[in-house]
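Below is one structure, written out as structure tokens; the observations come after it.
Every protein chain except one is present and positioned as in the full complex.
Showing chain A:
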Amino acid sequence: MAQKRKAKDAFGAPEGVLSAFAAARLKRADQEAAGVSPALAEEVATTPYDGHHSSPGASTRVSRGGSPNDAVEENVRLPPPISYRTNHLNVVDDDAESMTLLLGINEIACIAGEYDVTILDGAATIYGFLLRPESGVQRVYAPSTHALPVITARRGPTKVCLRSVKSSLRTLERLSPVFRNIWTADEKERSFKLLQTSSENSSQRPLSILDTDDASQGILTQIAGRVNERDGDLRVITLGPKSSGKSTFNRQICNAIAARTPKKRCLYLDLDPGQPEFGPPGQVSLVEVRAPILGHAFTHPASKKSKSYRLLVTNTLASTSFKDDPEHYIACVRDIMVGYRARVQGKDAQPLIVNASGWVTGLGATVMIDLLDVLGITDTVLIDGDYPLLAGPAREKSEVFYKLPRPPARPSSRTPAELRTMQMMSYFHSQASSVPRWTAKPISSLKPWLVSYSATNPGIHAIVSYGQAVPPEHLSEILDGSIVAIISIDISTDTTAQELLPMVLRTPNGLPYIPAPPSGYLVPLDPGQTTTHSLALVRAIDPEMQTLHLITPLSESEIAGLMERRVMLVRGNFDSPDWAYLEDLYSDETKDAGKKEVAEGKRPWVRLREEVGVEGGVWRVRHPPMAGQISG
């Protein structure tokens, strides 16, 4: 019966009511139940059974086809408009580029889209951050994929200036349907739109409001107070089930620290490989946060060069979940904490904010309890939920704990897998610079690095497979077009590292790899001995020239730094980069050349999906019941 209950939970949409459309479906299903459905059998047969897939191709869920079916579903999926009203706002200045509002105390403005905000007079909060005239210009990203942050005046009168921006992030919408229909523009073509009520949004997407309620506000004030009391020596973790608002609350903690402590900065430990805050999925990392976080994860990838969110250290799991190797996960975290302690030693402490995964039962809880000791948590925020196995020890192990009521479930227009795709795309399109910039070119037309793997002039030492062992004769087939992590062992200083290097063999077509022991799986390389540099997409393998074509967001100088080291590529269990194969097709939909190529079977791994009939439409699933129930 356990299985049944689980499925029921998942099927019951957050609203908990049967929508008219679902009812229609049920009725239809009843009618059809009389007969066997061969088309259904065929569709089921072609679906992968791996917890990621709910329908053939995750992106189909959001692709806006011309079919009437899609339109219907789109409308039905909308939750009722949120009854959230503001008084008619006092707009004192309104031109082609900007808009200035005059807000009375506690008056609220909700803005969708992307904009720069400046306080000309007074004070206001957004996302837990206190905006004042001296806080300068702040960029806010409020796409419709998530709850929209509101600006609340804390003094009256407060003058708020919103400015339209020309963002490069938005250009990604050309490249994938997951980035489409999430931005907005008002009648003046400005990049933002002032909402009087949320139902006003022209694209009719489900929107909700992110407001800092009193309970959260109280905890944020206490935490900021404790940071000051303890001279920054505070380590805070927020625990709670999936989609219970952990990341949002962590952002608010960072923002509260940025606004209310003298140093205005903190360290952010990203422990959720499924939905990290600052980087691509699949790693754990430590980031120095020097600016408020006013957007969702895909709007602010961290990098070594970023001024606002500087990547200090990262260790790759090469997987979006730690379920297959919890020990390696803990080792990765332990290694980062060694670096953290060395960093804060003898200097003023910096508060540490820990972003935990939402896996709070079973193995997830066991691992997290172990980690609490590794991390030395002082303060724990427990979001309401049913996870006594973790909540009990967490309470005992920390000096102070706070209880936060679980915010109402918010409808999201993107599944976890789609959000990971967005983060991955944002990462691969970001360009190393001090301010965030993204390139709008399809990834297939970015210049790759040609990396030799020949025995005489090797650019990489070996290819390592984490997780299940790979038969050497199939390594090339698996590697081609997939995501790998670039890691290295320092060979210049540490001579013992030389001995650590395992034996390298070569596949029939010459790829160097580290063979798996007879146990069938390889123990991952010790994170203490290796450095994770970045992820890369294996764009192609050229057996003739013995080169791998790699695409990575690393800068030229960082690549030059790799030359002194023994470089390895780690292949693991990253999501299949379906998005990468399709970007150029989506970016140029007016021309049929790409589509024709696909139809003729000339595009590797890509096929045209036959237009599914009514039956296929009916059976298409919107919420993947399996996806990520086990992982973060």
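Methods note: contacts are C-beta pairs under 8 Å (C-beta built on N, C-alpha and C of every residue); 3 or more make two chains touch, one makes a residue touch a chain; residues count from 1.
Everything below uses one rule, namely that contacts and distances are computed from a predicted model.
According to its UniProt record, the chain left out of view corresponds to "Pre-rRNA-processing protein las1" among "Glutathione S-transferase kappa", "Coatomer subunit gamma", "Pre-rRNA-processing protein las1" or "Dynein axonemal assembly factor 4". When the missing chain is restored to the complex, the residue among A:G459, A:P512 or A:P553 that touches it is A:G459.
Only one residue from A:Q217, A:S243 or A:S576 touches the chain missing from this view: A:S576. The omitted chain makes contact with just one of the residues A:V313, A:V338 or A:L450: A:L450.
Mapped onto chain A, the footprint of the missing chain covers residues 4, 7-8, 11-12, 18, 22, 25-26, 29, 32-33, 36-38, 40-50, 52-57, 60, 63-66, 177, 441, 443-452, 457-460, 467-468, 470-471, 473-474, 477-478, 480-482, 537, 539-542, 544, 549, 556, 559-560, 562-563, 573, 575-576, 578, 580-582, 584-585, 589, 595, 597-598, 601, 603-609, 611, 619-626.
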